[in-house]
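Missing here: one protein chain of the complex. Every other protein chain is in place.
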C-alpha cells in the first residue's frame, strides 16, 4: 500500500497505521470516522461513512489495521474512502515493523545481544539484578521507543539506544582496563529502563505522551526506584544497589539536563558521556542527512543552535542510524 | 562545669562532651589519651595519663561523659588533667541538651506538635503515610540535627527546621485558601526525613559525616524511595505516593541546588520556597548576630557573597532561632 | 448585560467597558465608531453609525459607558448596533467592579486593613512615613492594578498584592520573633507604591502602558525616590529612610530581576521572598486553573518553562486569588 | 623624608601620613602610641612613648603630620622613635599630594577643565543642573579618590576618572555626530558623583571604608537621588531629570555589575562603555607594569582571570595613568 | 528611476539592481524571467517575457543592470514589464553607490585615510605588514560590506566600520599615552579583513551568504592565518606576527562572542571594546531611528532584549551612521 503514489478512482486493500481518528457527525446527523492513515511511504486523509460503533469496531490512535477502499478526489487532493476496516490479526502475517519507522534490527535480536552480555558478568549480584529487571519489563522493552520526538523515537528505539551504549561501553572497557566492566555494562543496560513507565506508547511502538508520573518523577528517579524495589526483593546488597542507583540518577551528567547528582565514580561518568554522545550523533546525523552535500542545516536548537555542515564524505556505510 | 572560667590548680567534677580523642604514647612508651572536652560554655584540652584500654574505658568522639580532674598550667594556657572518666549513665540524671547546642524546644514537644497536625489531616491516606514514616524514623528524628555545619546544625535541629516549615505552611494555607492543606503539610513534615540516612550522627545529636549513600543518592531521592517503600507496604495509592514523592525530589527548588525536578504544582513550589526561606533566615540571623550593631558582616559565601547589615532594630524577642 | 448569551435581533440596554475604539469612515464618507465592548461575561464587536464627535461624545479605551442598542447578524457572528451611548454618571448607581476583573475585596476594605496595621506600629517614624506616603497616593492606590498582564493585573490588584504580602509578613514575624515587625510591614506596604507612577492606568483600573519614566527608572528606584522626598519633607531620620529605601530597591531579590542591591538585612530578604512567593502562587494558580484535572499546562515561560500539573486536590476554597 | 633609606641612630624631621594608630599600654601601665607612618617612599613602624592625650594630640588614621624623632634598631629591623608630632599646619607649606599617591594633575586644574566643558553646553537646563550639583560637592570632589582599592584609588582619583571619561566622551561625539554632546557630557561628569557619599575618605584623599548608606543604596541610586533633589530645587524639568537619572542608575552597564536598568538610549550606553573601558585600561596598565617585559602577570581576578602580557612596546609616554 | 512614485502605463528607462531573479515557464511553456528590481527608493516586481537565455543575457541576484520597460497594473498593484535589459557598462557612467545602500564616504576616500595612518607608523614591520595585507585585499576591500544583515551591512560598510574604529583608536591613544599607537592602529585596520573571505558578496557590495570556510573557521581565525601567511612571506618577525594575530583572534572580547582567546594586553583589549562599541552604537541608532520621538523600540534581541528610547535630543547632525 502506497497512499501517495496511487491515483483517484482506484481501489485498494492493505495494512496501515491509524495516525489520528475522530468520530464526527454529518449535517444529517449520521456518524462517520475522520481518519489519517499512514505507512512507511506517507499518509492520507480517509473517511469511514455510516460508522456504527461496536466493540470490534472501536479504533484508536496508532492502531495497526487492515483496510479496503478506494481513492476519491477531494478539493485539490485525493482522499481514501474506507469500505472495510478491522484490526490486524496474527493470521494476517503482516509485520508491524514494515509499517512504522523501526530500528534496523529486531527487538528480539537486540535483546539477545544485551542478555549475552549480562550472562558474561562475573559479578553474580549484578547479573541477577539486571536479569530480574529485564524480566519485569521484557515485553514492552522489545518494542518501546526511546523518546517522543527526539533521538531514537522509533519502534524498538529504546533497545537500539541501549545496545549502542552497551557496545560503546564494552570498547571503552577494552581500552581503559581499570574500569569495572560489569558495573558499566549494568548501568548501560538499565539506565533508561524507566522510560517504559515515563511514556505512554501504543503497541505499535509509537510514543503518544509522557505519563503524569513520568513528568513528575522522571525516568532517572523512577529507574532508581525500580532497581531498589526489584533489588530488595531479590536480596541484592545495599552497596550494589546504591552504586547502580547512583548511575541511574546521574546519567544525564549535569543538573541542568536532569541529573539528580553529578556522576561520582568513573563508570557513572563514562555512562553519562556515552549517553550524551549517542544522542548527539543520532541527532546530528539526522539533521545533516536532511540537507544537500556542501550545505549547512538550519540552526539546531537542541545542539546549541549550531548550523551543521554536510561535507559529503560519508563513511563506509550509508547513514543508517544503527 | 565551666572550663573557661576556672583557674589553675582547682579540682573539678562534672559532665561534658568529648569533642576529639586520640590515643598517644609518652616518650617512655606509656599510653595516654589526648582529649578535647566541651560543654555549652566552651572547650578545654585534657589528658588522661596511664590509660589502660578496656571495654568500659573506650571513648569516641561525641561521647557524653562524666569526668573528675584538676586544672594544671600548660605553656601559656591551662589544661585539664583527667583523674576519672566514664560514660554518663541514666541514673546520673544529666541532660544532654544542657551540654550540646540544641534546639530551644525539646524533641518530644516538637514532635508532638508535628503529630497533632498530622492527626488533623482530612486525607486518610496522607495521615497514614506520614504516621508510618514518622514511626519508622521516630527515635532518631527526636535528636537528629538538620545539617553538618550550616543551618540548624544543632541537636534536634531537624525537627526544629521541620516544625518551622510546618508552621509557615499552615499560615500560607490560611491566606491562600485554595492550597491543599494536607498535601502541603505532609510535604513539610517529610521533606527532609531522609537526612536521617544521609548523615552519620552521634547519639548526642552532632553530625560527623555524610554517609556514602547520602553522598551518592542524596536525601531528596532517598526520601522519595523511603516514601515509596513504606507507602507500598501500607497500601497507599500510586497517585498519592507520586505527589508526595514529587514534593520530596523537587524541594530544593532548582537543579543547581539539587532538585531532580522543578516543582510542578503549587504545594511543591510553596514547600521549596519555605524551605529556602527558613534556611536563609537562620543563616542571616546567625551571621548578623556575630557583628556589632551598625556593622556589616564579612561576605557570606552561602548568601551570594553578601555583606549583611546589623541595623540593631531587633524584634520583640532576642534572636533565639526558635 | 451578557453579550455572549443573547441572540440576534434582540434589543438591549446596560453598562459596559470600551475595550477599543476607532473612528472610521464609511465608503460614502460618513464617520462611525468601530468599538469592542466588554463586561465580565465577555466582549462583542459594536458599531455606532453616523457618529458626530462632541465633547460629551468623545470616547476612549477603557471608558465605562452606558449603551442601548440591538444585536444584528454579521457574517457568521453577531454584532451590536449602538443606538445610544454615554459615559456612566454617579447617579446611575453602576459599580465598576462588576464590569472589570477586580480583586475580590473592595479597595476601601483592603486599604482599611493596611492602615490598621500601620496604626499599630510602635516605631513613630515608620508610622508617620507610611501614613504620609499612603496619603499622597491614596486616591489611585484604591483601584490601581499591580501589573499590565502578569500577576494581579486586575482593578485594585496593587492593594490586593500589597495586603497579601502584609498578611504573610505578619505571620512570619509571629514565627521568627527577632524580625522587626514595623520595618518588615512598612516595607511590605510601600514596596510597590511607585507602580502608581510606573504605569498609565485608566480610571477603571486597567493598565494600558508603562510610562516613559517607568521604563527608564523602574518602580524600585522611583519608590525609593518618593520615600526620600516625602520622608525629608516630614523630618524622618536619615537612618530610617535609608533602611526603607534599601528594602524598596532590593525587593526583587536579585539583579537579574531588577534589584539594584541584594537584600542586606533580614527584613529586606524576607520582603523579597514573600513578594516572589505571592507572584508565583498567583501565576501558578492562574495557569493550573486553565487546564483540566489530571492535565499539565503548556510550558510557562515566566516560571522557568515548567509544565504545571493540576492534581485536582483543591483546598478548602475554590481558587479565588484572594 | 625617606623612611626606608635611612639607617639606625640617625635623627630625622619631616612630613608624613599616619597609616595606622593604636593607643597601647606598657607593662608598667604607661600609655604610648603604636604607629605606622608613611610617605610616597615607603612606611615605617613608630612609637610615641609617654603619650598624653589632649585635643591637639589626638591622632587618627590618615592624618597628615609633621614628626621629629630618630631611628632605633628593633629586632631585625629599624623603628622610628617619635619625639615630637603634630598635625600639619597651612603655614608649613607642605603639599599633601607629595605624600600620598595622587592623580598627576591637581584637583583644581582638572575641575577647571570639567567646568569649561559644562560652560560650553547649549542646553541651559543641563548646564544649570551640572553646575548646581558640582557646587554642592565641590570641596570634596577636589580630592576624593574613585575607589577603596581598585582603579583610581588615589587622591583626586575621582576627578581624574571623571575627566578621562569626559575627554573620551567628547571624542566619541566628534566621530558620531548624532550623539547628544550635552547629555553625554552631563552624564560623564555626574555619573560617579555620589561616590562622595558612598565612601568615608580622610582629608588626605584616602578612602577608609564604604559608608553604611553606600553599602545599602550604592552610588548609582544615591546619585540619581541627589540629582532629583537638587534638580527639583532648581526647577529642572521632569524629562531632563529623568534622562540624567537613567544615565546614572544604568552606568554600570549590566545588572550583574550593579546597574538598576540596562542603558536604554545611546548616550547612556556610551557612558557605560567608556566607564568600563577606563576602569579596565587602568587596571590592566597597573597589572602589566608590575611584571617584567616578556612576562605574564598572575591571573587577574577582576579581569576574568586573565594572565596579561607585558609586550614591552610602550607608547609615546611612560605609563602614567593620566 | 523611482519605482514607487510612477503610475501605471508609463514607460521608463534607467538603472537598477536585481534583488531576485527566477527563470519560470508560462502555462504554454514559454520561458520568462520573474524579477524583483530595486534602487535606493524602493523595489518593484518585474517580468521579462519570452526570455531567451544567452551568455550576454544571463542575470544573477545583485547584478547592476540597465532596463527599459513600462508599468502595467497587476492585481491591486503595479508591475514592471521589461522590454530591454542588460548589465551596466562602464561607458554608461552610472554610479553603483547611487543604487545600493552605501557608506556615506566612498571606498577610495576611506581607504586613503586608512593608508595615511599606516604611512605614519614608526614601527617599520607593522607598516610593511599592514601595507602588504591591504594590497592583497585592496580591490574587494573598497566595496565589501561588514555584515549580512546586522551592523554596517551596506556597500563599503567594512571600510566604514574599519575607519571608525581607527578614528576612535587614535583618540584613545591621545588620552592614554602609554598605549602603543602603531600596534593598536594595525589591529584596528586588520581586525575584520578576513570578512572578505568569510562572506560571498556581489560586485555591488551586497552580501549574500557566509562561505563554507567562513562558517567553519570564522573571520577571526582566518584573519590570523592570512596575517601569518603574508607576514612570513614578507619576513615579519615571529614576535610581531604573534601580537597582531592575538589581536585578531581575541577581538570579539569573550568566548561567547567567538574570541578564541581573551584579550591579553591593553591594545587587544581596547580594540575589542571599540569594536563592540561601534557595533552597538550603529545598531542602537538604527533601532531608535525607526520609532517616533518619545517612543520605545520593540525589544532588541541583539541588545539583551532592551527596549530603546528615542528621546528626540539629536546631536549636531542627523543620524547618518558616518
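So that you can tell them apart, the chains are marked A, B, C, D and E in the order they are listed, and the count of residues begins at 1 in each.
The rule is simple: a contact is a pair of C-beta atoms (placed from the backbone, for glycine too) under 8 Å apart; a residue touches a chain by one contact, two chains touch by 3 or more.
Small disclaimer: the values here were computed from a predicted structure and weren't measured.
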item	value
Contacts of the hidden chain among displayed chains	A, B, D, E
From A:16, A:168, A:196 or A:248, residue that would touch the chain that is not displayed	A:168
Candidate in contact with the missing chain, chosen from A:55, A:235 or A:315	A:315
Selected from A:49, A:176 or A:257 as touching the chain missing from the view	A:176
Hidden-chain contact residue, picked from the options E:138, E:213 or E:299	E:213
Given A:12, A:66, A:140 or A:306, the one touching the chain that is not displayed	A:306
For chain E, residues in touch with the removed chain	212-213, 215-218, 220-221, 224-225, 228-229, 232, 238, 242-243, 245-246, 249, 255-256, 258, 260-261, 264
Contact footprint on chain D, counting only the chain that is left out	294, 296, 307, 309
On chain A, residues whose C-beta touches the chain left out of the figure	123, 164, 167-168, 171-181, 183, 243, 254, 262-266, 269-270, 273, 276-277, 280-281, 284-285, 288, 296, 304, 306-311, 313-320
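Heads up, the rule we're going with is that only the chains that are shown with their structure count from here on.
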item	value
Shortest path length from chain A to chain D (each step joins two touching chains)	2
C-alpha-based rotation, chain B on chain C, 0 to 180 degrees, nearest 5	180
Between chain D and chain C, distance of the C-alpha-averaged centres to the nearest whole Å	46
Multi-chain contact sites of chain C, meaning residues that touch two or more partners	212, 215-216, 243, 264, 296, 307, 309
Chain-level touch network, classified as line, ring, star, complete or other	other
Contact pairs between chains, per stated definition	A-B, A-C, A-E, B-C, B-D, C-D, C-E, D-E
